[in-house]
Each structure stands twice: as structure tokens, then as C-alpha cells.
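One protein chain omitted, others in place.
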């Protein structure tokens, strides 16, 4: 069983392995008439690409995205207009250093997909994790770049809110800070704490988990469906599909379990301009599966990478007991680079539901 | 946009409102040759049905399930054999007491789907919550009864592990206790605590959230997919589609964010019988989207019901400010009855992936 | 493998066997706000129901459709308004006379699905053909009744244009004639020919094939998709899914193979009102998978029923050679009753593409 497409009308199919010649995606269902330049997509890939600080993998990839179909070029040779046909995007793999990973071709890293892949398929591209490498998410980020263009006025932003036990102070939340530090932290005060903490992790060859929060503003009210294909359900599904994600929350999430009905209710009043105002947003912008017009808020937990220097007990493909330690480049905290990936997933879910509601036609509208 | 089907090969379509003549579902993709009696399905519906204790809604429904198609009856008039064609099941609504809800036909309960439904569709069946009523989940539980039959040897069990801030003591976990108390608690010691706590909530006309844990044992290794349509992704999607669910975890979930790579790794050794043994199960039985053979463990947070006696600020369909309080029958803790629903969703996800892997043929196998 | 749903946004799931208690369907994706009475659906079921002339099966079924969900009733107790939630419809089986079919429980009628069903599923509801009975199409016709309401101004009409070698004279085409004879013939002149011909067939216990033509007028230009999910592709798919259909044509169909590019081109001129006018309709209203605004024209060939009185060589479930003849009630020309079924399928395909283009929202628009 393999299934590499998501979305119902805005449909994204990704392909590619860590150490193949390239990876990419096909974005199908994009409405005609969207205008953009390559740099409008590249900006998101740059945010995700490896090697940007000492806290992420040192693999060097430019992650330059190419658009192979689905657009017409303006005379300026830069501006593209979507034609409504599938947009194929390709990103070449350039820094592959296969040798680093050679020795784990037959050993199963505990907590890694190595074991289940081999079990299921009987064959596995072990080079750099093959299909299970986080490199696959570069294609998602490219697709998210298109998705952001589909819904007029929507803004999807993510931030890291927790590394290990160290959580941000929400009173310090400042979106402008997110681009100012290597962690996508919205809280400037926690940055030195995280730096010191992660340096320790990194030097020990260890790894640690994290929590990412994604907020989508400008989401039109009324997107989603009542029972299945709820907007929150589809967001949860896509966030859970990101490598290493083990939990997803909408709005106040698990805190809702500890909250009374009185406190959890997002009270409403009519605003002076005749539009409803919510006095709180415990619901995370979604009620009964349908967007309220408030910001859509989702969080997800990323486990620590299983590629660590410390020996762990495991088995190999021959059924022998082995002790595994992973040399080579890895992320001390894969949660950091999950921020732009989470944004892309939320953007895609919103674009899909937007098209379900508004239709996909160009001139007919 | 409306979408009331889930599953790719084991496909479930539900229909029906709280106050219509009936509700039900069509289970499509069920393999031929499964043998069962009506009571094998009814037992799960009985577990979910309302009115079984003072801690859940007092609505009285027998929730008797009928099978209208997809089976051949034995000469005994009881035993059914699936034929591979769609199984249509129907549950009549009998206790509808529309008057209780009449006054909220035009008022939006804060935190409820009332507002978004009206916004989206411009028409809403306000009687008992219409389609957004938890009654819809009776159909899911019936479908889950079929799903349990699909995968040989699988056992899917749920338990309530938290009400408000009161969590069970996991050292007391005893599956046998789950059927002995009105909360599906696996910890006998917490039952009197929860009773007293919920009596207070109930008498105050208030409500409170909860956390449910579902464990599936006997899941064959190798179910799932690497990137999208991961087993954990599909479980998260279905759990998040349950009314009032705001968060989902697999394995150690959000706790993974606070865990080091060394501690999070589920180490492995070869067992004496030649099968791999995991020394822990932080992964919740799923690695890289594919089942490991360990128990699959999922948790979800259920928010407090928004139907409470205390007045809350809101608006109505005419855009007027109103103060809303909900009279009538409601659940002080909807999380309790979510236990069998969560089980059903996990069972359906596993059945779907089982068929993707093994195929759906009868004699050809 | 079983799959009983069609459509992408306007989704229809059918269920039920010939000799079960009932059959029905769930229509999902219907927009809110459609207003209709039960008789608006029943009229199409009446057109399809058996026993209306000596030229179709003598099974007696009232085929009364019930709506179980998805609508709100007006105070008049008759007028329904769709709410955007799934519409579940049910039709009871009343005239089942199982004995007629008992003897073929283990014999395979040549040309019938008996053999392949048993082969695939290892179990088969042999009573009246079980799931392969044309009774399943009653549910399709009910769904088609809803589909007709979805697209404003669309009219979908079918006619029988050929029985055996006897084709209508197209110069006599008069839609008003279709309801005036037991064959849905648009050509009054051929009716006595067909009557005499079919009486011979019927008395001999034989059967004969037919060709049905469906024309949809008022289809908005621009429905469909360029490569896959073409409007003509989806129509072909649904027509081919009708029992006994062996061929499908769009526009001039197979005649196009004998036509030159000059003759096949549908030339265009601008009309006085500023809308394009086509000077012919060889394309059948669809170019490149997308509707042109011209009438959509489809035809399909229905093979003769395989239930005949004459003995044919066959085998049974034990692998023995047998000679099979089918007693009981059957259609000398199943193509006749395929007319309203074909209409329903075309209506559903158009409704699905209409929603893909225009979206499914109510008030948001």
C-alpha cells in the first residue's frame, strides 16, 4: 500500500527519495489566473532548507524549485500565470554523501521507520532514509507556496513554542521575532535558553522533541464540512503525516479536557460593523468542522529524531541483535524545520476546502 | 461542501439527523464470508447508547441496529454471512422530545456548531443538533462492529483516562475494570473521585472535558503507508472527526516533545521464538506510518459540551445579542460516551489498511 | 473488492439486493436549499418500475421512495428543503417470490454474473440475482431525481432508439411521443413494429438487445475537466456501470470513425445575441472533456438479458456440465427500462461537475 496524494480538489502528489536525482510534486486543481514568480515559492523553501544554523542538519541543499508545467510565462520571463492544469515542480538533490549512511543499510535504528519499511516492502532505499527522509517535505513546502495563493487574503504563519521542557512565554509572542532567530521562536527571551540547551544536545549527539504552532489568519468563515472532511480533521490528518509528528491539537486542544463548559465557550457579540465578534478562541477558529472566521490555530508535537550517536539496542535485517549508533549529519531538533512544513500543510488544507466551497472555475464565476 | 464517507477500501458512509426518523450507515468493501449475529454488533451500540447512568444524557434510545443488505441469513434465522456487497444498517430514532430544543432554533450556543452551520448552509436542522448531534456516532459504532470482524485476532479497547484535571493512576490499569463502572475507567480507585466530581458538574448544569485512550492489540505488523495515508494519520483523522474532539496523540504523543532521542527510542531484541521484541512502546505501535506489531495506542481530548445551564453571551440568527442557556437533557461529560466511538474509529482505520494490504477477494485468495 | 459509490462532490452510494427487505442510496454533497416534494422523485421511479407493460418483467413493485434524512419538512408536511447533509433514501422490496429462482442457486446462467460473482466472492445471493439484479437501479433513479434539482435549468431526457435491428427513423423524433408508448420511443411509427417484434421474442422466452439515447439540454458551458474526469468520460463510466450495457457513445460516436475532419467539425458563428452558435453537434455537446453549451448527447447499447427459456450449455458450482434454462419473470428487452436509468446517470454526472465548478456553499455565495 502506497498513497502519495492528499486533498480532494486541491490535490498534491509528492514523489522522491533522499538520495535520488530529484524530488518533487504535482499540484492539481489549482485555479487558473494565479500570478506569481518563482521567488514567491522559493521563499518558503529557503525557510525550510537545511544547513542554515548549527541547530539543524548540516546537509547542504540549495533546494531550488523549478516549475515544469501548468503556467504561462509573461514576456518578462519571470511572472507566471497558472492555467488550471497541473503544476509540476521539481527540486534536485545535490548533496547526497551516501557513505555516511552506508553502514545502516541492514541495521534498524530504534524508533525509525527502517524496521517497518523493510518489514512491509521487503526492500528499502536506506540511503539517507530514502522515502522516509524529511527531504520529502521540501515538495510539500513548494505545494504550500501555491496553496497560499489560492485563498485571497489568507496568512499562514508558524512558530516553535516548545523545545524539550522549555516553553515560550506566550505573553512575549511577537511574530516579527520569528524570522530573527534560528528557531522560529516568537519569544525573543527564550532564544538564549534554547541555544544553550540545544548546544548541549548537539554536542552529546543526542536529540530532543519540540512543539510547533501554526496560525492561519484571514480564513473565510464557512470552510469545512460537518461530519467527515472537517477542516480540523483534514488539518490534523496532514500535520500527523509529517515525519516524526506524534500529536496534534486544534485551539486549546488537550487543555479542553480540563476546562468547564462555561470557560471553554467562546462567547460572541455583534460588532459595530454588523459582523460577529468572538470574545475568545478556545475553538481554534473551527466549530463543528467549519471555520468561524477567527484565526485557525493548530499545534503539533515532533518527537526527537531517532538518529543519535548513543548506542541503542536493536536488531538487523538478518534478525541478529545489534547495537546501533548513527553517525553522519542529523538534526538535534527536527522540530525546528517542521515549522514551514506545518505552515504548508495548513495552507493546503485551507486551499482544498476553499475550492470545495467556491468551485474551481475561472471565467464562469 | 458535504462529505460523509471515510475509508479507502473499507468505506463507511453515515447519514441521519438527531430528530429524523432514523440514522444509519452503509459499510462498503467488507470482505465476503464474515459470519456474525446481530448481537455481535448490538453489544457495541449498547455500550454507547444514552441513558445508562446519571453521568450521561437522559435521552432514551434503544439504538437497535438493523441490517438491510449485504448478508445472507443462515437457516437459524440469526447467523449472517457477509456477501461482499454493501452492508446497510439502520437505527431508528425513538425518543426525540423536540420541545426541549425549540427555543434555540435561532440562538447560537457559544462553542457549538450552530453558528457555523447556519453560516455555511443558510439552513440548519436545529432539532437536537440535527446532523451535528452525537447521535450520528451510533452509526459509526455499528460500522466499527463490522470492522472488528475484518481483521482476524485484533482487539480494540478504549478507556477513559482523565476527567477534568483528575487523571487515572496508570499503575492501576485493569481492563476488566472498564466494564464495571459508568466511566469506562480502567482504574477502580478513581471511580469514586470521578463520581463525586461529576455529580457536582451535573447539578450545576455545567460540563467538563475528558481524555480517552484506545488500544488495539493484535494489529498485524506492516499495515499503513509511508508518507500519506499513514496508519497514525488515518487514526488521527477519524478521531478528530468525532464531535468535540480537539486533540489527538499517538504513543507518547505530546510527551515526545519533552523526551530525548535516547529515551524515546523503542529498543529491540530478537525474541527466543525468532520474532522481534520491543522493549518499550513510545511509538504507539506505529513507525513511519506503518504498524510494528506492538499495540497501537491513541488518545484524544474531548472538550466539554457547549450545552450548559449557565447563561453565556452570544448572538442569534438575526444578528442580535442574546444570552443563551441550554435547557433539556445533556451530557455533563460527553467524553464518557466517546470511548466506544473512539474504539470504532480505530477499528475502521485498521480494517481499511488491512484490506489495502491483503486485498478484498474471497475465493481467489 | 467492492465499491458502491460514484461521484466526486455529488456522491451517490447505493446498497441492497433483489430479495432483501429494501434497497436504497445515500446522496451526499447535495447543496442546501433545494425544495421538492416526494412526488418529484417518485415520478422517475414510476417511469422505471417493473410491470408496466407486457414487454418488461412482470414483477410487481410499487417502488415507493422514502426520504430518511437530509431535509427539513415544511409546515405543509410535504415540501422538503435540503439542508446540505446526506439524503438517505429507501425503497422496500415487496414482491420477491423467491421460489422462481431457487433452482438456479448453483447453476451459472451463460452470459450472467452468476459465474464471476461466485468465483470472486465464494458466496452469492442467488435470489433474483442478488446485488446484480437490475433492482439496484431503482436507487440510482432516486439519486438522479435529486441530481436534476441541483443544476438550474437542465433537462435530461432519454429515448429508446433501437431494438434488435429495428432502428427509429430520426426524422420522426418527437419527445412528446416518448411518454405515449411502452418503449419510450420518440418515433410513433416504429411502435407497432416493435410491439409485434417483441411479442414474438416474449412468447419464445427469448430476449433482445437495444440502444438508448440520452439528451441533456440546458447544460451550462464549461463543465468538465481537460484530461481525466472529463464530462464525457464520467458519463461513459456511469452508463457502462448499468447492468448489461456493452457500449457507450458520445455525440456521433462510432460514426466519427468514418467521418472526415471537414464533416466532423462543428462549425461556429456568433449569434445576434452575442453568444456562439454551433452549426452542428457531432461532438455531442462536449469538446476536450468540457461542455460547450450544446445539448449533451450520449447513447448506450444494452445486451439481451441472459435469463431465457431456451436451454444453454453451462456449468454449475460443483464444476458439472449442465443445461440451463431460466424460468420465472424476466424482461424480453431490458433496454426499455434502461431509459430512465440512463437519464439518472447523465443527470448525476452533470450535477457532480456543476458542483466542482460552482462549489457547494449555501449562504456564502
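Structure notes:
We call the chains A, B and C, going by the order they appear; numbering starts again at 1 in every chain.
FYI, contacts are C-beta pairs under 8 Å (C-beta built on N, C-alpha and C of every residue); 3 or more make two chains touch, one makes a residue touch a chain.
No experiment lies behind these values; they were computed from the predicted model shown.
Of the options C:105, C:189 or C:227, the residue whose C-beta touches the omitted chain is C:227. Touching the missing chain, out of C:73, C:189 or C:240, is residue C:240. Across the entire complex, the residue among A:28, A:61, A:187 or A:258 in touch with the chain not shown is A:28. Remark: the residues of chain A touching the chain excluded from display are 1-5, 9, 11, 13-17, 20-24, 26, 28-30, 32-33, 68-70, 72, 81-88, 90, 118-125, 130-131, 359-364. Listed by residue number, the positions of chain B touching the unshown chain are 8-9, 84-85, 220-222, 226-227, 355-361, 363-364. Contact between chain C and the unshown chain involves residues 1-6, 8, 14, 108-113, 115-117, 119-120, 131-132, 136, 162-165, 201, 206-211, 221-230, 232-234, 236-238, 240-241, 243, 246-262, 264-270, 274, 276, 279, 282-284, 286-292, 301-308, 310, 312-315, 319-321, 335, 353, 356-357.
Please note the rule applied: only the chains that are shown with their structure count from here on.
Here the C-alpha atoms of chain A line up with those of chain B after a rotation of 180°, rounded in steps of 5. Annotation: 27 Å between the Cα-based centres of chain A and chain B. For the pair chain A and chain C, the distance between mean C-alpha positions equals 45 Å.
For chain B, residues touching at least two other chains, in rising order: 1-5, 14, 119-120, 131.
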